[in-house]
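The other protein chains are all here in position, but one chain of the complex has been omitted.
Up next is chain A:
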Amino acid sequence: MQNKNIILLIFTYLELDDLARCELVCLNWFHFINSDSIQTRNIFSKFYYNSFQQFKWHANKIQLLQVKDLIFYEEDFEINKNDIINAISPLLLESLTIKLNQFNILDQLLINLKTLKKIEIRMPIQNSELVLLTQLPNLEELHLRIQKKTDEDLKLSQFHNLHSISLQLQGMKYTEVLLMLQNSHETLTELEIDADEYDHDQMLQIVNSLNQDIIQKLYIYYFNDYSNHIILKLSQFHKLNKLSIYKAQDIDEHAMFSLFNNKQFHELNLNQCDGITDQVLYQIAKNCLFLKYINLSWNLHITDLCVSILLSNCKYLEEVYLIGCKQLTNDCLPKNLHGLFLKLRILNFESCNNMNDNELMNLKNQFKYVKIINYYGDEIDKF
């Protein structure tokens, strides 16, 4: 066991506790764990802490190795505030994902983290901390995933020229969000937004504020006032390849048709959408040859023929959700399976009354690595 690469590869599968013990096995291993290679840096970049000892050991390591990407989750216990600051602030981080149980740490942390390109915050945040974020010179990606109502109106409009934005929090002031998007009009390529509080006209303005020539990813969550107008606007984004329009109801077929006309999507979430008919699905199957993820749950209009065309045309599908598509029968699986499902991992037929378990079992026998879910929501067994 002297080969360094093999041992480092094995270490990547271990958790923090075990790595701490491996350090004590022999001098070679100690050197491997503390060596300054990219591989070792990657091993130590993602961990959740369950105890103070773990944190202390890990804090030591990330400093020694100058880790560049860090995911820092404080779970059920508290770490001393100064310890956290001392551990993280000397690092030259490029990406940071952080969730802490305590307040008033972020401001002290951010003063030193001038190299950050991407930050993801999963805890309540205040305006004073946002101001510090705007002062990061290289910041390109801002992800606020808080999912709680914030106490004050966040001044989001002070951000300029971001490349990627995620806003998953409630109580955002509409004007601030709109200004923020307008400020990043020239650079923004990816947007994720919780839109449950906005009405139709506000959403239309948000969509209008995006740059139709560069936007690539658009995930809209919890919006329930879609119209043909919005969908037609989306169809002008010709570089779009990742789209989520969950619960887009009261949409006509022709609007959906133009949305998928001549566009290559990689990820599509069309859960509970109206207007997804066979014709639209055929359009998707014909155009999106590199589709990886598709969710067509609760689309009651789609039939066997088009699903089978979709499954046989898109050879790179990884995840397919067909939950509650009541019209589907066993015939939705392509007749000739040769060369298909090269990358498929999940195929979900939950609540599809007419899917036969025996047929799915046959499929499972041919594609053992695919997780297939039957009518009852159970995984088809391997044996």
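As a convention for this text, a contact is a pair of C-beta atoms (placed from the backbone, for glycine too) under 8 Å apart; a residue touches a chain by one contact, two chains touch by 3 or more; residues count from 1.
Here, contacts and distances are computed from a predicted model.
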UniProt protein name of the chain not shown, from "EOG090X0ON0", "Dynactin subunit 4", "adenosine deaminase" or "SKP1-like protein" = "SKP1-like protein"
Spell out the interface residues on chain A facing the chain that's missing from view.
-> 1, 3, 5-6, 9-15, 18, 21-26, 342-343, 345, 368-369, 382-383
